[in-house]
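Incomplete set of chains, arranged as in the complex.
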Amino acid sequence: MDLSGVFPALTTPFAADGSVSLADLKHNLHRYNGTDLAGYVVLGSTGESVLLSREETDGILATAKEAAGPEKKLIAGTGAESTAETIERTKRAAELGYHAALVKTPHYYKPMYKPEVLIAHYRRVADNSPIPILLYSVPQFTGVALEPPEAAALSEHPNIIGIKDSSGSVQRVAEVIAAARPDFQVLVGSASTMYPSLMIGARGGILALASALPEKCVALYHFARRGQPEQARELQQLLVKASKVIVSEAGIAGVKFVMDQRGYRGGIPRLPLLPLTDEVKKRLIALLAALEPAVARA
Amino acid sequence: MDLSGVFPALTTPFAADGSVSLADLKHNLHRYNGTDLAGYVVLGSTGESVLLSREETDGILATAKEAAGPEKKLIAGTGAESTAETIERTKRAAELGYHAALVKTPHYYKPMYKPEVLIAHYRRVADNSPIPILLYSVPQFTGVALEPPEAAALSEHPNIIGIKDSSGSVQRVAEVIAAARPDFQVLVGSASTMYPSLMIGARGGILALASALPEKCVALYHFARRGQPEQARELQQLLVKASKVIVSEAGIAGVKFVMDQRGYRGGIPRLPLLPLTDEVKKRLIALLAALEPAVARA
């Protein structure tokens, strides 16, 4: 299973009463289907998965599967704190037709999660999963990082096909690629470092920013693949700024607000995440205006 | 509601098939009832609450309530990532007769959890809770700390009665006490710093170690309260060592193993937490042998 390309980490739209809006999710997917995105990641960190109930996640998985274009690859976020629950969620995603599962590290008991504990967890999940596993290291949220030696050890498992590394460290990406099985696929989790990461061997990215600016993220991927270093460098510099302001500073609420400005259904996040202040909204609108020509060019 | 004294953070016993053993939980509570523990914390971090299903937590809450001695104060851990779910769990605990709720900080989207977000979250939970709220800051697990200014601001809410601070920082305990409402109750989350914390104004502790060594933890509390600095200092030094080896190094599996050695039903933790190696078990047995005379004296 080839994961090359750009995948948006989908957001979860909420209706005015706070419930999940599956209609808005469908709307977004139908628009994304018209782009060159390689597929979709459903119920990742950007999808507010940790704020959803079991019933809600089932509805989202089923709806996204149904609305996705037939050529799009579908990856479900299934990582839970407990090994058993992770396996259960992964099996459920497989039943619903997902092609792969993105499994974030368990993280609550972090002083106890030594390398051997994480390796045992992932091996057990991979042994019991009907679909391929993509490791997911996202230390800015979890406080736990999968280090290159662990990724390399896990790359030997036949049912573990790659890793989404959201550390933002290009050096770590290079170290994982150097240490892992040659066909192990590394995807980055941040638009800010996609181009340099592609140049040292990453296959693509799973990006929150691609939910709001899919065309630009795809364009960067293509510039890198087609050997257009000048264009790639220029666009990467734009995305460094966009990613910082939209994703790092404004967070999920920022991604959703930019989606609203661009014809998607973003809405506001679920509590305790707060909606944006007017000041931040103004900054984002100004940023978008500055980006537009570049977006259009891309 | 006065929270002075020592509360164990109860463990969750599992049966051989991996299910929760409510019978073992009862056994433990009946033994604890004979001590001078001030009450019990059910479903805290030590209770592996993040590894349990909704059905399991309901059974544990009901069983602990039923088995606890009538004079024991009952505190339920109810913090979830979502504000709405935290409120729901808190209401459920209140219905079951719990006296207070221990609410850990949300933590997954940590770069977004600025002070104002945490304050809004706790105010909303406290506004909607039928029982008093105890804040819970446990940065070693969550990567999020409630700083003294936030604790002080929240101490003004009539339904927020105190904080469990597990940072291990005596200075932070002093700063919270200095900044908060005078009747705001600070409990420490680590046996290693209980005595010095009591000397600068903490009310007591919620301790994993008290699940394994309740008598010693209670004795330390009494030495501090009765003005016996020599005995307190000596016992504190023992507990620094015991807490380091049992709780910090061996973790929940360590607490449970020591419980097994002392007539409680500890058992093994749930995956991804691994059982102890034989080497660690030997260290714990040696430690216990060294502690025994002191335990007996206490």
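For clarity, chains are labelled A and B in written order, and residue numbers in each chain start from 1.
The working rule: a contact is a pair of C-beta atoms (placed from the backbone, for glycine too) under 8 Å apart; a residue touches a chain by one contact, two chains touch by 3 or more.
What you are looking at is a predicted structure, and each value in this text was computed from that prediction instead of being measured.
**Q** Just want to confirm the stoichiometry: 2 copies shown, so how many copies does the whole thing hold?
**A** 4
Here, only the chains that are shown with their structure count from here on.
**Q** Could you please state the distance in Å, as a whole number, between where the Cα atoms of chain A are centred and where those of chain B are centred?
**A** Inter-chain centre distance comes to 35 Å.
**Q** Touching residues of chain B toward chain A in the complex: what are they?
**A** For this pair, the touching residues of chain B are 18, 45, 50-53, 81-85, 106, 108-113, 116-118, 120-121, 124, 140-143, 248, 251-252, 270-274.
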